[in-house]
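A short write-up of the structure that comes next.
Only one protein chain is missing from this complex, and each of the others stays in its spot.
Letters A, B and C mark the chains as written, and numbering starts fresh at 1 in each.
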Amino acid sequence: MSTTTQRRARSFIEAADDELTIFDRSRPGRRAFVAPALDVPERPLDELIPAPLRRPEPARLPEVSEPEIVRHYNRLSKRNFDLDTGFYPLGSCTMKHNPKLHERVAALPGHARLHPLQRVEAAQGALELMWRLQHALGEISGLPHVSLQPSAGSHGELAGVLLTRAYHEDRGEHRTKILTPDTAHGTNPATVTMAGYELVKIGTDAYGNVDIDDLRAKASDDVACLMLTNPSTLGLFEPQIEEIAQIVHSVGATLYYDGANLNAIMGICRPGDMGFDIVHFNLHKSFTQPHGGGGPGAGPIAVSERIEPFLPRPQVIRRSGGGEAGGAGAADSYALDYERPKSIGRLRGFQGNYGVFVRSYAYICSLGAPGLREVSEVAVLNANYLLARLREERVLEYLPAAYERLCMHEFVLSGAPMKRDLGIRTLDLAKRLLDHGVHPPTVYFPLIVDEALLIEPTETETRETLDRFATLMAEILREAAEDPEIARGAPYATPVRRLDEAGAARRPVVRQEL
Amino acid sequence: MSTTTQRRARSFIEAADDELTIFDRSRPGRRAFVAPALDVPERPLDELIPAPLRRPEPARLPEVSEPEIVRHYNRLSKRNFDLDTGFYPLGSCTMKHNPKLHERVAALPGHARLHPLQRVEAAQGALELMWRLQHALGEISGLPHVSLQPSAGSHGELAGVLLTRAYHEDRGEHRTKILTPDTAHGTNPATVTMAGYELVKIGTDAYGNVDIDDLRAKASDDVACLMLTNPSTLGLFEPQIEEIAQIVHSVGATLYYDGANLNAIMGICRPGDMGFDIVHFNLHKSFTQPHGGGGPGAGPIAVSERIEPFLPRPQVIRRSGGGEAGGAGAADSYALDYERPKSIGRLRGFQGNYGVFVRSYAYICSLGAPGLREVSEVAVLNANYLLARLREERVLEYLPAAYERLCMHEFVLSGAPMKRDLGIRTLDLAKRLLDHGVHPPTVYFPLIVDEALLIEPTETETRETLDRFATLMAEILREAAEDPEIARGAPYATPVRRLDEAGAARRPVVRQEL
Amino acid sequence: MSRYTSVTEDDLREMLATIGVASVDELFADVPAAIRLERPLALAEGLSEQEVYEQLQALASRNVSAADEISFLGAGMYDSYVPALVDSIITRSEFLTPYTPYQPEVSQGGLQAMFEYQTAISELTGLPVSNASVYEGPSAVAAAGYLATLHNGRRRFVVSAGVHPHAIETLTTLARGWEMDVEVVELVEGATDLSGVELGEDVSALILAQPNFLGAVERLDPLVQAAHDAGALVICSADPISLGLLQAPGAQGVDIVVGEGQTLGNRLDFGGPSFGFFAVTEALVRRVPGRIAGQTHDLDGRLGYVLTLQTREQHIRREKATSNICTAQALNALAGIVYLSWLGRRGMVELAELLVQRTAYARARLDAITGVALSHNQPVVREFPIRIFGDVDATIAHCLANGINPGYRISDNELLVAITERRTRADIDRLADTIEEALN
Partner (left out) sequence: MSRYTSVTEDDLREMLATIGVASVDELFADVPAAIRLERPLALAEGLSEQEVYEQLQALASRNVSAADEISFLGAGMYDSYVPALVDSIITRSEFLTPYTPYQPEVSQGGLQAMFEYQTAISELTGLPVSNASVYEGPSAVAAAGYLATLHNGRRRFVVSAGVHPHAIETLTTLARGWEMDVEVVELVEGATDLSGVELGEDVSALILAQPNFLGAVERLDPLVQAAHDAGALVICSADPISLGLLQAPGAQGVDIVVGEGQTLGNRLDFGGPSFGFFAVTEALVRRVPGRIAGQTHDLDGRLGYVLTLQTREQHIRREKATSNICTAQALNALAGIVYLSWLGRRGMVELAELLVQRTAYARARLDAITGVALSHNQPVVREFPIRIFGDVDATIAHCLANGINPGYRISDNELLVAITERRTRADIDRLADTIEEALN
């Protein structure tokens, strides 16, 4: 390496102790915590908790001062890429801007320090907020009955399938199979198994739509449900959705809507109107709860009349005091309803991820009906514009669109020709993007597309950002045409380079030895 | 450059648009602000504000969406080095840890949304906090009468000199000169001029102390004041402070204490007991108000009995309701006293930087008397330890201590031998430190030390950090011995490299042309 | 244009031209006319930021939070003090806004924090393997149950009535899908008593809580023994703060230790988001649900972290995955490790001991009131039930009228009283005095 390289530290914020963990920084006797004064008469511990029930030794937590903790985690944070730093077109994840207002309102003590077991008369604000959110989600989905309980999309899926089971059992039917397209997100099949059903896969046709013939062939009366994502994980809207619904319902099965892609259709069309019985929302996608590096999220479900009796317990209900729906409702009151004889029961502790509800409700208040429709229109506009720009930059010559159609809020490219002609894989392209301040799109999903790249720009990105991404993609392909080694060796500008994942799985080190 | 260099972006968070300003990002029609609904009958603007009084064109502020603003300033922030990122031994600036609790308490609505003109009965919490802070600062300095008004150290200095003027004038004296040591911080002489006095410099002796003979020679009865920093800006305590005070007082002058270095002596000795008449505090140094990249701060002053009548207006006073000093004082009440006939008057709007007072008061509550003394003990311990470690690492062979003594909370090295023997200047050393995740010490101050390096570790740094700094300094000197060009060309790992400051001053570009 | 989007009129025109369509509507050509929503959504118009703030503030002000009364509510979530540094760290965009770390090279911060979190949970639970979090406490219990069935294929859970009722309900809901039975064993004198339960070949797992729902510290050894004798797994749901003082369940032979993490640096938030922790023995590692961070190296030999053992997970194994969980509670778990670093080795013990002492004081003060009795005399850490003889409704009402929430009502005449470090002796005295007033 040239001296310039030697001279250059990787970044001005990297330091000699970067590889230390918080445990490595521990020194006996250091502390950040100072206990409040003991203000009651002290009694011998043995009297209160017999020695045999106690730890012989304190748990070996770190011993560090406040400045060390702050600096440690602050420095760690700088080893992350995030949405407030740059473009994050991670397909299927809807990485839209997270308004700062939401953190402020969620932190208000009246929300943040409200105990979940507070009596309902003393939690009317929270219950009203939840009821209003239910009402809004019902309107957006076209399915009026909403439960906010599920903690994430996959949890909503599980709820939905358990509702389906309860629905069929209530009608004296025992069905054993659930259908999902081969494009489905992994949580769909995993949910099917976890809920005790057998998975049956449905094919995808040449246009990227559900293979109707395959569906018709497999739709028998032992099928409990079809789980569908629409727009699909290919970013394509199912034009035959009405026929699909008709087929599914004709065999008495339910139609489940995976709402991860709802961001494409808000205010434009509604799952309920398409014939879906059950839908889950990802509040951490369409309704902008920050992802937090892997949660928290929330996966509320909305259902049709026939499914309503089985919704989880408790339900937030409004006891009308004369105010009209959605209105202030002067004397309305809100309650938790446990009297639901047919309910599948509880899915978790307490009432759900309320802190997430506060953010998503604030978002809906900010945008209102016109704003929500605009979200979907711009999400789809941005996706199609980016696709067109990639075509202009001739990126599609190496990474053709999996399906030559207008897309919805996201689209899939196939890196197969790039791999064949340039000798770099989709993974290499992704890693090279990391060197340029851009988070890569989703890679190798959906499974049915070879060397797949799933790109979702979202509505909150500017046109300039999309243009920069298009030219950057072209640059990387040009660079690869000259010297594929560069991409194959990427990334270079990151805190660490490619990591040995196989080794990690072979000899798992999942905690530090102390 | 090698291909590795070409391949490596400077950092994974740098992007193609890094050089754009918020104005460059502007596009007609974009917005982050949405106005609250106009809820009153609209009247023609011309009726309310005649056209000639109005702007012909709106001010050309940026037109950007919220996500763009967040990302722009978030990305800008990553081009700063900060205290929560690494070691920041900037001499004379006391870059100690800023506890996160302080931001929380300062943001409480009862403090943050309190209007400065709120009637005193409705601001008792704020006035009590200010009174308690005054009380604590009085006790720490040994000078009981405190005004919190000054906005920073230099503002406190100006207040102090104006108090001195008022004091002398009140006694019918017209004095024209003020003495400061040649080691004084620039704000001292600047203050002298700004307050209408003539500056007279006092020399420093071979031990780094005030040259007593020079002082005695220049201490005449047209001298109004001696401004002194103790420990001095050399990080040395004046052993002859009592004699100095005696000399100054013998000619009827006042003795002013520049409190920037108070962090060395809290609970150990007090300016009041040393004979000082007036002291300013830097709450943003000793009392940990975050520096904010150049403020806000606060520079309260404490004075002796004879100066008290002249303190600025208004003063926060306590109307005792029987509670004893410092105590809860059941029925005590607090007020703003404007009835101060001899007062020099107001120094600024309202009552001072209250938000800063909240933080510093919280700090004093957290540490208490023992904690404050520990601050100074550890500040001095850390400084002497670092000096000793640099000696162990043989750094002092090229950067000798300016004075061979135990230091207080900071110490000065001279880079003269390094410049002579290795061919790199103190500036080069400083710039090379930037490549290693460390902020350089203060350079070229105090002026009396050739190629000065003023190092203040503060009490909140760990021993490991001090050790790493010592070895890093040694490494850089070794590197310079091999190839001085490396340091001369540094930094390399920063968002920009050395900047053309001369050019900037020659052709100032201080705003963007739009 | 909303304040979160940025398509100007020029942008729109040029973008449509680039795409080659005349209008945005054309982009939705695939949506059949019959299912289009031909009206605006029946929701309000949008509002300015300030108006939204005022609305959310108005709703907040209609809740009585732990900032508004002296609250002794607990029963699974606690009004613990969250240190300011936790907020300042978890609100950093770099932790708040990224997705699950699918690109480890630009996610080392989150991944290392997960690794540190797993280490701390492993220390507290006494088990070698922790995942990076599940949703919350009760569904952690259910997830542990699912792991047990995957492990031994048995058809029955035996659950102590000392397990949190929400956890029992959640397990029951999910067990339907697995077609399994849930049998609940009542408590005797506040503690789990297995006499009269036969633990047969069909028992997949014995499920306990430490301390249990009534605050009692359980003697785990005999229970674990009995379950293991029957070849069943033992699952224990534990309060992490109590583990600062109590023997680690893992050290007593428990196979799976789970629990509610809220009390570790997370807000009450009316019940969520918080996190569930999940730790197991080596033997069970390949059936753990959710994310696990693992240590490894990069091309240059630099230490680094990745999501590991992903062949357990839905995105790789799909219908064969050991769980369907995807998004979990990473940010809340981060708050957990930052909080635990703040407490530290000694602070963890000091805090637990403070709670034990104040709780003992509260227990004695209340027990001394005529008309009040302790529901059980088992050792407790931070929570205990009392029985009230007399007008319970009036007693509670009197407390509320005096700005005191006396605790969670677990039966007609029983209150579960929780003590956190925010409840001082003065608060406890006020509670006792007020109850006494009400009863006399």
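Here is the rule we go by: contacts are C-beta pairs under 8 Å (C-beta built on N, C-alpha and C of every residue); 3 or more make two chains touch, one makes a residue touch a chain.
The model shown is predicted, which means the values in this text are computed figures rather than measured ones.
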Touching partners, among the displayed chains, of the absent chain: A, B, C
Selected from A:Lys100, A:Lys201 or A:Arg216 as touching the chain missing from the view: A:Lys100
Where the missing chain touches chain C, by residue: 49-50, 53, 81, 83-84, 88, 91-93, 421-422
For chain A, which residues reach the chain that was dropped from this view? 12, 27-37, 64-68, 70, 74, 99-104
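Throughout what follows, only the chains that are shown with their structure count from here on.
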By C-beta contact count, B-C versus A-C, the higher one is A-C
Taking the mean of the C-alpha atoms as each chain's centre, how many Å separate chain B from chain C? 44
Numbers and ranges of chain B residues touching at least 2 other chains: 12, 27, 65-68, 70, 74, 99-100
Which chain C residues touch at least two other chains? 1-6, 11, 46-47, 49, 51, 83, 85, 87-88, 93, 105-106
